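Structure first, then comments.
The other protein chains are all here in position, but one chain of the complex has been omitted.
Chains: A and B, in written order; residue numbering restarts at 1 for each.
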Amino acid sequence: MMRHPLLSVKDLRVEFPTRRGALTAIDGISFDLREGEVLGVVGESGAGKSITGTAVIGLLEPPGRIASGEIRLKGERIDNLPPAAMRKLRGKRIGMVFQDPLTSLNPLFTIGDQIIETIMTHLPVSEREARDRAVALLEEVGIPAAGQRLSAYPHQFSGGMRQRVVIALALCAEPELVIADEPTTALDVSVQSQIIRLLQRVCRDHGTAVMLITHDMGVIAETADRVAVMYSGRIAEIGPVRDVIKSPSHPYTIGLMGAIPSLTGDHDRLTQIPGSMPRLDSIPRGCAFNPRCSLTMDRCRVERPDLIPAGDSHAACWKLLETEGAGR
Amino acid sequence: MTNAPDESAIKLEAGSRSRWSRILDSDIMHSFLRSKVTILSAIVTLLFLFGAAFAPWIAPHNPFDLATISILDARLPPIGMEYSDPNYLLGTDDQGRDVFSGILYGARISIAVGFLSVFFAAIVGVLLGLIAGYVGGKVDAVIMRVAEVQLTFPAILIALLVDGVARATFGNLDRERFAFWILVFSIALSFWVQFARTVRGSTLVERNKEYVQAARLIGIPPFLIMIRHVLPNVIGPVLVIATINLGLAIITEATLSFLGVGIPPTQPSLGTLVRIGNDFLFSGEWWIAMFPGFALAVLVLAVNLLGDWLRDALNPKLR
Partner (left out) sequence: MLAFTIRRLLQAILVMLVVALISFTLFRFVGDPVNQMVGVETTPEQREALRERLGLNDPILVQFGRFIAKAAQFDFGTSYQFRQPVAELIGRRLPATLELSFVSAVFALLVGIPMGVYTGLHRDSWLSKLFLSISLIGISLPTFFIGILLIFVFAVTLQWLPSFGRGDVVQLGWWSTGLLTWSGIKALILPAITLGLFQMTLIMRLVRSEMLEVIRTDYIKFARARGLRQRSINFRHALKNTLVPVITITGLQLGSIIAFAIITETVFQWPGMGLLFLQSVQNVDIPIMAAYLMLIAFLFVTINLIVDLLYFRVDPRLRVERAAH
């Protein structure tokens, strides 16, 4: 029997109906995620990273909806599950960590209440067992004196500590996949790498796969196994982190790499991509990146490129066909 | 610093332009035209205003002209019922006065009290809000403390107290002569707080902006500048509060008149008419109280719906 990937997204399309017709926020993206793997999803804000994450966990805000395509978890379709079945799957099989730990926790309930309720919703344990489990989890994510902190309210924790609690909450029913949506953006720079390393360590220990959504290439480089670069609701390039960073194929990824300050200092200045990402209602024909690309050909303005193999990764760029053909 | 006056001029222009374009903005017109309820309530409100303004010309009878009313016509039921008289569309009251005409004349007084009291409340509230926000310190503290204490008392209670005081100082007969203005005064007195709070908030925001400091430096009285800048900003909210309070003021007036401490029966408002009719409810002459009551309810409902729409249209976030 063929082994299914943990998560498989095929031709996913997400639309937001408006007064002036439907806006396509995600336009036919496909990717797989293996068990225990960390997939970085990177792109500018508005590229559709977060929407991809919320679509996978089935929490798209109405009127947003999945227009076509499918999402499979271990081969089983989950994009068309009835709400009750999807509710049971959330937290149990797919967890999620949000951006802002200050607002992610309900201010009127103790940390213990929130963790214990989540555990008891998904696992057949007594309240006592749930409590012990909660303490163990909090210890695991590095909350000191976890037993006493159970009865503390969110406002009594610092931002970094709250994000640890959020991670514990996302993991408390042992999900197979965690979607981390910009988990460090709202935090102090000083605690960002701590939290990323914690997330990485805890997920590795539990064998949990991670879909790490961020606009920070540095975080991806440090954490992810593979990376998907998104642009205007499409995947521009996807592949192993090392390949994408060392030898990016898509002009957008190349530009993105140029925009990261390098510690070794071989660049004397940062290159910047001219222009900005198009708005959802004015995505150009053909390759969405063509107006900003320095290598645009006629074909780029007319026909949208599919993902084309480039070494171990894939990139959606017509230039690749050309160089490949020239090489033969 | 040198470009500060320019900046304020630009801001002013932008302020006044955006206000007009905001009112005429397609989204607002769109929301107005889209909502049948809003159009209907606008029409109803206009009908009431028209009927009230031209009551002496529209009304089939003059309920105050003792020469034309006859006790023989008393307690006639509305058209469609047995014993009704085609001259009296909605029937007559115990004195033989036409109920329909009474409603037109009554609406005249109810609407006048409503408009005047909201108008005075808005002026007092906006001024006190500006002063509290601009001067700050003790003046602000005193004004806002008074507002707070007053907020704890419902409008009805304040109006009743004012009325009691008026009776004690003027005596009952003189009070009746001034009843209209006492009513306007007491309702205005209880409605100024909301205006003051809103305007104070905007004033506090504007006060610390650079152009106000700059104006001070180049010798323009900052208070004048403030008024010119704050007023355009608060016109929207003040308008919304005024519309919503108009409904409340009309209800308050009607309630006071119903309780017998408002407009006297010689010049009945809608509330007074309900009070008069209430006595005949049990003897089966329901129309004397019900028609004025429904007229009042429809008027207030229409005004409230307009206020709701205005609030949503000017401030989509609140929806």
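General observations
Here is the rule we go by: a contact is a pair of C-beta atoms (placed from the backbone, for glycine too) under 8 Å apart; a residue touches a chain by one contact, two chains touch by 3 or more.
Quantities reported herein were computed from a predicted structural model and do not represent experimental measurements.
Although it is not drawn here, the omitted chain touches the following shown chains in the complete assembly: A, B.
Only one of A:R13, A:K49, A:R90 or A:H314 touches the absent chain when the whole complex is considered: A:R90. When the whole complex is considered, the residue among B:A254, B:I276 or B:L310 that touches the unshown chain is B:A254.
Among the residues B:L47, B:V135 or B:L161, only B:L161 touches the chain that is left out of the figure. Note that of B:A59, B:L296 or B:L310, the residue touching the chain absent from this view is B:L296. The omitted chain makes contact with just one of the residues A:D100, A:E174, A:E222 or A:D243: A:D100. Residues of chain B that touch the chain left out of view are 149, 152-154, 156-157, 160-161, 163-165, 167-169, 247, 251, 254-255, 258-261, 271, 274, 278, 281-282, 286, 289-290, 293, 296-297, 300-301, 304-305, 308.
By the touch criterion stated above, the residues of chain A touching the omitted chain are 57, 59, 87-92, 95-96, 98, 100, 103-110, 117-118, 121-122, 153, 155-156, 166, 169-170, 173.
Here is the rule we go by: only the chains that are shown with their structure count from here on.
Each chain gets a centre from the mean of its Cα atoms; for chain A and chain B, those two points are 55 Å apart.
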